[in-house]
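All protein chains but one are shown in place.
Let's turn to chain A:
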Amino acid sequence: MTGAQVVLDGRAVLRGTDLAVTPGEVVAVTGANGSGKSTLVRALLGLVPLTAGQTLLYGSPPARFRQWHRVGYVPQRLAVGGGVPATVSEIVTSGRVARQRRLRRTSAADREAVARALRAVDLFDRAGDPVQSLSGGQQQRVLIARALAGEPDVFVMDEPMAGVDAESQRLLAGTLAALAEEGRTVVLVLHESGPLAPVLTRRVVVRDGRAEDADGVAGAAAIGRSGEGAEGGIVDELSGRPGENAGNGQALTPVRGRP
């Protein structure tokens, strides 16, 4: 992400944010309430349109990115929608959608991945229950299982620990540690690191619409890599030249979304 600016409802939420994530990192995005942490990670994925700057996923802007199966998004909370019930396994299976072909039925591999994901978050025996009947912490685990089911390379999680009971927190920390060990990349919004502290490889603070390294190094450029090639690996390319790509950024088709 380079010089990213996001304006929501007339308020500049991100003002030239730079952030680069390299494979294998476990990055915590922290910051005060309303500092734009969520907006930052949503903008990374192109869920919020940028007014300037650009964001690259493995070298492509979100609108042209085709390898969505490599990305697992965990939203802040389970969307309720119009109240039609859905079972835990239906929700978790939907995490496979980027890997599935239209007209192709759910395969044995899909079911296998879903079962593995459910076991990882200890909800296998709840597979047939409606998600609406689960507690907040359990719903959070369902969302993580949904991302796990897609077997992505990078996880983007928006406050996976919010409103989660101690037991679920421990479970999540264990799951994340396992992911980190496998070399997966994780970007997660956190209010406090808590039980996740040992797993994290880096902390970024969002302040005044900019991302700073937790040590206070402005611009976060210091922790990026010097290499700027668009080739594989890097989730969000950082060049440390804020604003320079503004023209490019406008070339991105903003994805319409409601904040």
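A few remarks follow.
Here, a contact is a pair of C-beta atoms (placed from the backbone, for glycine too) under 8 Å apart; a residue touches a chain by one contact, two chains touch by 3 or more; residues count from 1.
One rule holds in what follows: contacts and distances are computed from a predicted model.
Not every chain of the complex appears here, and the one that does not is recorded in UniProt as "Metal ABC transporter permease", selected from "HEAT repeat domain-containing protein", "Pyruvate dehydrogenase E1 component beta subunit", "Metal ABC transporter permease" or "NADH-quinone oxidoreductase subunit H". Summary of contacts with the chain left out: across A:T51, A:Q100 or A:T201, the touching residue is A:Q100. Set against the missing chain, the residues A:G31, A:G46, A:P160 or A:G209 yield one that touches it, A:G46. Note on the undisplayed chain: of the listed residues A:P23, A:G136, A:G174 or A:P195, the one touching it is A:G136. Where chain A meets the omitted chain, the residues involved are 42, 45-47, 65-69, 71, 73, 75, 78-79, 81-87, 90-91, 94-95, 97-98, 100, 102-103, 128-130, 133-136, 146, 150, 156, 255-258.
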